[in-house]
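Mind looking over this structure? Questions follow.
One protein chain is absent from this view; the other protein chains keep their places.
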């Protein structure tokens, strides 16, 4: 198992000796990682190597089979609600309701995080402003993905966990996402993202998972 | 609307003046295309420009609002069953049943096309041989995609319609797919594929859709 | 672009604009005549007394309930076979009107039943099959409105109307049989009493009035829907341009 | 034909591996039938009198429970579009799915019915006819249900909608089913009723798959 330590002073998100078991099979074990403010970590590795699993572990959707995950030195398992409040997770699925319009879909996810602001800028950040009134059912695959990613712009959160965020995006949308990520990092945010190719995170550390 | 004609002698798949209406909105109109044996056509364009819609049109899943699609000069609408028998369509969704193993999943789709051969080579062609007995529910996103693509190797068909086939694939799988496509083209097959980046089809014509 | 499919609706709209006032006018005339003759001039029944006058609403409404469904099935067949968009719209908009007539037949029948049979409802064959017809209408309406895509709903509705039209006679027949098996022969019904011409004339006038009313309502609904679709298309087109 | 068998086999396998639907159907059937003695009171003669009706109505309702899922799962994961693209006629594919549905709902219901009839004190003459009428009638329910399920695909609230579409169409099946049992109990011949049920099945056998196939093709758009 490969492990990577991002050296740096105050390291916010730390995983130590992480192990993950899925379907009664060990996916990875003894994994260490650490991401500081303004830093990004890119997970790479072949299909089935555990990138998505690791992201779900970091989000708290999966319980680690061993090891611990800490934020600022405090194990996230101690206060899962605070951890959930500080992260946005973008998974393989796009949570888009066919019966709601684009604006309603985004608004909903915003309200669920106690945001009550304006969704306009978030829609614009991913080029969805013209589609605001379309029902989700009418979106193309890339448009759904954009809507999923728009949550990043709509909800303030320190930690972004992105699972192959560029899948299905055209080059314009990829650039928009890259800009968004840059701004997030510049503001001291953290990103952990999985990818099979470049996703526009220039100076990010890489964690290569093997099978 | 852009249109591209692949010049060449016997041109098998021809679309003339194609128009597509979805959700009561015109997606594209007046589109011409033609693909000959051993040739590939790559559809590009921004999100929502109609790549998937065009592929569904060519597969016969959508009826064109105008224009006609012909195979060897015969409109495919005249004999839809023959058209279905000659194509394999790989869409955005991966038709994988969580309750069936990888082998069972593939075997099923093979039998539905009256194939009764061995699925071993098809699994191997996408590096799934080690996973043959895993239930579909345990597959990672890329593994599901591989299983979907394995149908290409399992079912003999002249025409491959591939909607962003490389989404979620690691580089090894992308190479396997490229090899598969090369072999298909060398054998006189046809490919129409949509993509946001290079998908390993070297000398293919490109049809750029605009919004 | 999808407007091209409504190229001939322009002609339809023009035609409808001419026909509709005539339907309304003639319908109103027949209605007034029928009501006048039925309620004021026709004799009270020797058995039923004044309540027989409910007949002038009840019977034409019951006829319309069946007539509208037949039309709907016909329009659906046209829509499915020739993909004619107007037939789609006709079938879709006929359903609520037909449901309305069926409801009127049920309510007036109930109101009539109370003095006649001493109860609002009995599980009699004819009553029950009208009730099922009402549900077929409701199912159709629910299905057509259950999709975000208007055309998809309309086409699903067309298939349902056709399946229902095959089933309707079967239902009627089975319910008749069911009833003869369970129900004692004491079902109260005017077994084809020879109807006075003084009753027959207003009855027919009312039937004509209801038919014209149906045509007028259908035209109004269809025109509204066509205009609505046009507006939606324009709005979409503008959104796509901006 | 190969494709037909393969699809039936797959659906059966999926049903047996996950099993929630079929079990739910039978459990619902048993529960509701058992409920009526509570409502009506334990008088054996009244129970016996309404037994055929209760059994048929609850069988019908139980079948409704799993219908909305008939095509939905395949629709959601993209299997349905692949099935539509199979060279086999779509009506045949619908028929295969109906057969699998019947094997996992109609058949278990039919098998469970005699035991439940016992708890309702059904007269002994009724048993063979009960089983026979369910055997003839439940396939028609699956076929009609397929039409409703295909029509409601992609609609909101598919479950209730399917029931709303299908129940009125199934009333004749039930009427003849109950009629057959009642006739047997009354010492009359159940034959005409059973023949009519058979006729309904024969009529539904070609018509319903055709209508459902048309509806499925719509849903692909």
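Going in written order, the chains are labelled A, B, C and D, and every chain counts its residues from 1.
Quick note on the criterion: a contact is a pair of C-beta atoms (placed from the backbone, for glycine too) under 8 Å apart; a residue touches a chain by one contact, two chains touch by 3 or more.
Since the model is a prediction, treat every value here as computed from it, not as a measurement.
Screening D:64, D:122, D:135 or D:153 against the full complex identifies D:64 as the residue touching the chain left out. When the whole complex is considered, the residue among D:163, D:185 or D:212 that touches the unshown chain is D:163.
Listed residues C:22, C:36, C:123 or C:204: the one in touch with the omitted chain is C:123. Residues 22, 56, 59-63, 81-82, 84-85, 87, 89, 91-97, 99-100, 104, 108-109, 111-114, 116 are the ones on chain A that touch the missing chain. Where chain D meets the omitted chain, the residues involved are 17-21, 23-24, 27-28, 31-32, 34-36, 38-41, 46, 49-50, 52-54, 56-58, 60-61, 64-65, 68-69, 76, 156-161, 163-164, 167-168, 171, 174-175, 178.
As for the chain not pictured, it touches chain C at residues 119-124, 128, 131-132, 135, 138-139, 141-142, 145-146, 148, 178-179, 182-183.
In this text, only the chains that are shown with their structure count from here on.
Applying the stated touch criterion, the connected components after chain D is left out amount to one piece. Set against one another, C-D and B-C show the most C-beta pairs in contact at C-D. Chain centres here are Cα means. That of chain C falls 31 Å from that of chain D. Per-chain Cα centroids separate chain A from chain D by 46 Å.
A straight line joining the Cα centres of chain B and chain C is 48 Å long. Residues of chain A in contact with at least two other chains: 99, 135, 137-138.
Residue positions 156, 221 of chain D each touch two or more of the other chains.
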